[in-house]
Structure formats: structure tokens, C-alpha cells
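Single-structure report; data block below.
Every protein chain but one is kept in place in this view of the complex.
And then chain A:
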Amino acid sequence: MKHQFFKGLRIAAGMAALAVPQIAIAQDDVKFAIVMPGVITDNSFNQAGYEGALAASEALGLEMAYSEKVAQPDQPEALADYARRGYNVVIGHGSEFSDSVQRVAKRNPDTSFLIVNGSEATGNISTVGYNYRHLAYGLGLIAGEMSKTGTGGFVGAQQIPFSTNLLEGYTAGFLAANPDGKVLSAWTSDWDDVAKGKEATLNLISQGADMIFPTMDNATIGSLQAMQEQGVQGFGIYYDAIEDWPDTILQSAIFDLSGAMTAVLSNIEDGKLPSKAYEFGFETPEAARFGTFHGDVSADVQDAVNAAIAGMVAGEINP
């Protein structure tokens, strides 16, 4: 009985709260929230998500809220709370939100949900992702051309589709440039632990890898430290990492969530996001592109990479 009392109270309060702004602002009152697994200052996935959401909110004039460092067990509560607070679109930042979003979406049919790197777009759930294979293929090509030992290295956190797609693309690119070479992989099972990232990378380097592609979140910093100490080069992810690591980074796969989120959220109509699997790749450079080449990458290699990118956009190369 008690809960019905509370429910009634909530409905009454909700109607009172809704009545005013609907008259005043009408259509423009669209809000979205993003729930992130890590901190927004990790220089990686979470920071990209936060900055992307911020850029989208500014570009489209939407109100935005965020929660950072939400542990797996707290996901459903965070998502459901935003839905109840009247946010039109609630974003789960990362594939680890897939199950929670599916459960919460069922109970909140009027809210649109968006999963970054999600795999299934149904009902009121959309996904946004990248063609990770294509961007990693481009980096793999550079690695294969530049490697002196013929051994490439890949560091991932967990064997989830995001990481395995990157690894497969990177390996395919590496072997396309150097058919006799090989790519070693290491898994840290931790996205944020800098020490583990460093250890895994040192391990790969000691096995002869001289072109490393680290793909974790905060832990990527550890990898880059190890590469810098050992004088080994490699690749950045999410942003043009050469700004911070001028000696180490040859090229970066930029997953620009500002462009991607703005593009996705511009589809909001009447406060709802049409359910779709939104995907971005080289053909949408505002959302996915390469950064700056390091001076060590010769013009020939750059030309070969640019040709491969054009081939992937045209659909001639399918790694």
C-alpha cells in the first residue's frame, strides 16, 4: 500500500514540475545524460566520451548531465535514475552497459537509450560505434612497413568485440605490409591500471615487438611510458596522441566522439532518438580519422596508407 502512496505523490509532483517548463520552453527542452565507467580525466575513452557529450550539447543546444566512475553494479540505478528524472536520451558509455541498458530500457519505454560500442539496436535502444577494423588496419600497415624486427605488438584490456576487432584489423594491416611478420598480443584485464599496461608492454618489447598499439583507457599511459623508456614506437588511440608523446607516436586512430555524438544526437525528434546502429569510419572524417604522421614515417609509407584508406572508403579493401 505504501508504495502506491509514494507513487501517487511522485506522479503529482512530476506533473507539477512538468507543467511549467512545457509551456515556457516547449520543444527545446531536450536533455540527455551520459553514464561513464571511468573518470573523465583519463585522456582516453571516458574523457573522449565526456568531451564528446559536451561538444554535442553545445552544438545542438541540449541540456547535458553526466556520471563518472559508475561501477558495474551501480549502472542500472544510474541509468534508471536519469530516465526517471526526465532525460530524453540516456547514454551508457561502453559495451559493458549493454545488459543494464537492456533491462532499464524495458522498464522505461519512453526514454531513448544509446550504448557506445553496443551490439544490438532494438526497441528504444540505439548503438553508436566505429569501424574499428578499418582504422586499425591503417595503423597495422604503418607498423608492418616500419617494423625492423618484423614483430608488431597489441595491448588490450579484455577480449571483447571492441578489442578483438582492433587486433584483427591491426594484424591484417601488418601482414598486408609484411607477409612474413607476426603480431603478438597481450591482455591486461584492466582498463585503468597504469602499472599493468606498462608491464604487459615491456613483456611484448622483450619478445621483439617494436611497433606497439595499446588500446586500454587509463592503462594506455603505462604502455606509452614503457615504449618511451625502451625507445620503441607505436600508435595512439582516441586523440592525436603525438601532442603528448612526440617521440613515441607514429600515428593515431582518432575516434572523435564529439563528431559522432553530435551526428547521432542531431537525429533526436520529439525528444526521442530513432533506434538505429550508428556506425562511423573513414568515410565520416568528422567522427573517425587519422591524426598527424610522425616525421619518421616516410612519404612512400604515407602514400600507401592514404591509398589504403581511400580503398576502404570505396569498399575495395575489406580487412
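By our rule, a contact is a pair of C-beta atoms (placed from the backbone, for glycine too) under 8 Å apart; a residue touches a chain by one contact, two chains touch by 3 or more; residues count from 1.
Keep this in mind: contacts and distances are computed from a predicted model.
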item	value
Per UniProt, the name of the complex member that is left out, chosen from "aspartate carbamoyltransferase", "Unannotated protein", "histidine kinase" or "ABC transporter permease"	"ABC transporter permease"
Per the touch definition above, residue among A:80, A:105 or A:301 touching the missing chain	A:80
Options A:67, A:131 or A:220, residue touching the unrepresented chain	A:67
Residue among A:96, A:199, A:240 or A:283 touching the omitted chain	A:96
Chain A residues that touch the omitted chain in the full complex	3, 6-7, 10, 33, 39, 65-74, 76-78, 80-82, 84-85, 95-96, 98-99, 107, 117-119, 158-162, 189
